[in-house]
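Notes to accompany the following structure.
A protein chain is absent from this complex, but the other protein chains hold their places.
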């Protein structure tokens, strides 16, 4: 009864209006044999009070980033999400609305998406952004479909230094798209532009990541150039938090820029929901998946915003649509917009610079062997000389999660840990990391 | 810079408009000798990120009711505050508004207060309620001032079973009001109506509490009758959460009903901010302190709400005002309204019945000697046979706070603990209380 | 109102970033940003005002009745927002070790179990990000199944009725299948005659909602099941309309082999102006080996992410899925408990109650007892007074209602698709119906009022063609050419 208003009096009056004698009658069209005929076998209903207690117990059994000192990254980052983000997202008018099909009812969210699109375009140096994709992995698959529509080609080239989950998602869907996937291996942590150029022949697109999966800076301009030289679309998978300090993909010849929005304004939330972003040069606007908001004028000539280029979409084009996406991640993208507005250009640059500086400091402070000796951004891979899982377990006993065991994704790196730094970390915390690693027998000579 | 918009360009343009050359010039009227001439000696500024970390550390050092099993009550109760309350209070339009001086800008809060006043009148059986007092102690002092204005008498009679903090506050302010305070002692936990009748002679008012400070049910109708018989105003200090099951003071002859609103919709928050409520028979409307909202019509005849009877108030009547109150506790009272609306009459009665039933169950389950063998409501005092502080400390080692050491307020009860039950508690938790008490050598025979 | 970029002033900011007090670090010159992104620059007070004001130009369920058919716009319990905000959920890193994420994994496991019971199927993946992705996942599972049986080359077709939601055909194409359309009969059911001719050894499966997008239960479902299973094909259930049948009938019992949930619809997720959602997929045992990894598995009292699934189609999204959505869906279902059936009963009751009040004034293309939603046609209004479904929709705004879904399903001309959900009070249902009836009178008496509606919203009838022509899809700064 808590979320419904039906009283017995209502029920009777309503059944009478309908002209049936019981609710059961309303289900007459369902063949008897198919009726369930029993109550669902679910646990007893909980009141809000009991539910809160139960959920608190579940939540307590998770070690969140406030409960241990965490250097986990690998695609999801513990950047600070300011209170204004929550405050805006919890406004019922945003929270409980749906896709702005009726622009008169939804100028708020339409304008917000338009502002979001602008922010993504500014970050990436692109002309057009959609209203969001599901996450940083699915936008990679989206990019493939765009490239197929745009080039007519079917070959997908992925850098091996692209996030493994993104590569897996592309592999899952490519066959359905009628596309085949080729990977270009890394050498010492980065992709060789010449090798990529070879692989990109006849390719619809090339997707590489900057900074790459190891936190290393690829020679992204050279990779983009290698792809474009073959007529393949160069697609950069970028970290939004790097774009205050790293060049915008649009400035080095990419056709599209995609990425995971989580670091920019979303809580970690055990992996979702977050937003994926996808932006492109104007040439590809008509091939993009998902919602796009455009500016127009209303009956009285006033500025207004609407969903535009809807002829790309499934509800109009059906089996010829550029994508099947309907529900997207607007609320999370709105979080991204609020966050980026809170930061402003200077805040974004500062986070980039300071996370990066902390990472460089950590490299020096830990004094461990780097898996790859190349310039990185805010994340780096060290070798511990011991099975990484053991080292991690021992550090966790001390309340420190030293980072991601990247050997899980890249054979031969079983003793490697990838350490991520954000603006939330401090020099003292890095000292603590050094201490627990040392106690775990890693970097014994590091203690200063 | 975070909460201000002033850029250097703004500053210059603004100074120019003003016609001064520096901000310093604006302070020319302040005698040189009085200028501080140094920076304030405060700790360095914190960013939101650092502040959050710092405040989390402080918060972590408090053992809140989610971290131990708590049977603390004694005026503040751990009832469940539903999520809708927060959701409403966090609406910026309510949260960041002030007193509705301009009714056109504030119909939202005015109507809400009108609804709150109605709810308080319904609970207490009174005709008029103000928009809130500071808390359950200050409304007792308010009631004294009302009674002085209404009766011209100056004697205040307090039941000894009235919350000690409320009595202390009355004692602090009564001299300023030109009133003197008399207390009527309890006998075996309750007030004797005949003794009260004697004390009430020439009194302006009598304040008693129902259920009283020990959780015991006074013979409230008899107390009210004893006060009224002497021409004193009978004032009941009531627990809102009891009023689904206990009679409304208006029904047994009280002139006023006051109380602490916290149990009804406010978080514990280490004692505040909460709301105090004060309601009265219509006869006393013109003596009440604080804001009162009334219904009226606007220029077009539409229903509207305004602050009314403002001629009582300090901004009009100044030294002749019925009170000096300006800022009150509207937001917390709004929380109360939302909460009471969430409960509805049935929910309120259920909480009362169930908390009460749990308390009776706990009495049986613990099997301890009661300090007073009289009917109680959701809270009761037991004797432990050991210094209460020791028992409490030992139980707390086991993660259970068994209750309030009421010997602090009432000499001779040094081995007593007052145990409060709310709808959040369960039979299993009472078992756990029994176990830890037993381990502390209390109620050894209680284990079933 | 102004764009946030138009409120921006150089040098302002809301954030302060702590200075870690370490040496600045280098970025290789040729990779360094050449010009800063022109993000908004404003102090926090202005930021909050901007978004507060924007929000007042938006309409949500919290604002009022939102009978957007097919979208199940039910009340979103506020407690769920509090629960997803618990630090143990909100701040849990997805790479956290299973041992330190037991609460989250248990929640997911329990949700898997609950979902299986609700639909009567054998296994669930929570990974898909939304209904559409659930469809693509389900179809990809079907292909994997047939590939495993050596039938993928042979079975190239998916049958879809004309009433289908646009995502269904779009997903079919994206999964590499060929679309075969089947007609709808006089009662709004799939035309069995037409169907039989279209199913054969080339058929991979059927894809339908049930109740259909007409809000009608597919009366021939038992026969349909036989036709497909008889031909060795599979049945896909689009779970968008599950709100009609929870605890009443189960897709698994109807014979469906694979389905997606729209957790955000049936189990009340705030739709957030477009999303997030979750498109969890349930399958019959024969399809289980192909489910995406990871899946949450239970060993005694411990829970873990099972990655090692050799026949899996692979990953469809990052990590285990949109966890925050699971928290809310799980909480929602736990509050209903075994009485979840009542949710669907009331949803269906509410819809029929409105249908009863509107069936005279509007045309009802298939006049049957509806399920949780119903479709009217404004064809009569259009013919007689020139008032279209769009006009009705726009005029409803002036009565403070969000319009229903319009012009869908496509088989109904001038369609108005109304889904009240179970969380609406009778008075609200009545008020909406009164407005709908009043609009019919207006169409007759003062059609101009409809044609120029809405009259009370911040904008009125923005020009979509103009938008598509100009293609201004981002703010252009003054200094740009």
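Labels for the chains are A, B and C, by order of writing; each one numbers its residues from 1.
Keep in mind that, in the parts below, a contact is a pair of C-beta atoms (placed from the backbone, for glycine too) under 8 Å apart; a residue touches a chain by one contact, two chains touch by 3 or more.
Everything quoted here is computed from the prediction, not taken from an experiment.
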In the complete complex, the chain left out here touches which of the visible ones?
A, B, C
Taking the full complex into account, find the residue in B:191, B:358, B:416 or B:433 that is in contact with the omitted chain.
B:358
Among B:234, B:278, B:309 or B:419, which residue is in contact with the omitted chain in the full complex?
B:309
Using the document's contact rule, name the residues of chain A that touch the chain not shown here.
1-5, 7-10, 45, 47-50, 82-84, 86-87, 92
What residues on chain C make contact with the chain left out of this view?
7, 9, 12, 42-46, 48-49, 52-53, 56, 61-64, 75, 77-78, 423-425, 427
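Just so it is clear, only the chains that are shown with their structure count from here on.
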At the largest C-alpha centroid distance from chain A we find chain B
Please compute the C-alpha centroid of chain A, do the same for chain C, then give the distance between them in whole Å.
20
Separation of chain A from chain B, taking each centre as the mean of its C-alpha atoms, in whole Å:
47
Could you pull out the residues of chain A that touch at least 2 other chains?
48, 52, 56, 66, 82, 87, 90, 92, 423
Mind pulling the residue numbers of chain C that touch at least two other chains?
12-15, 17-18, 42, 44, 48, 52, 77, 79, 81-82
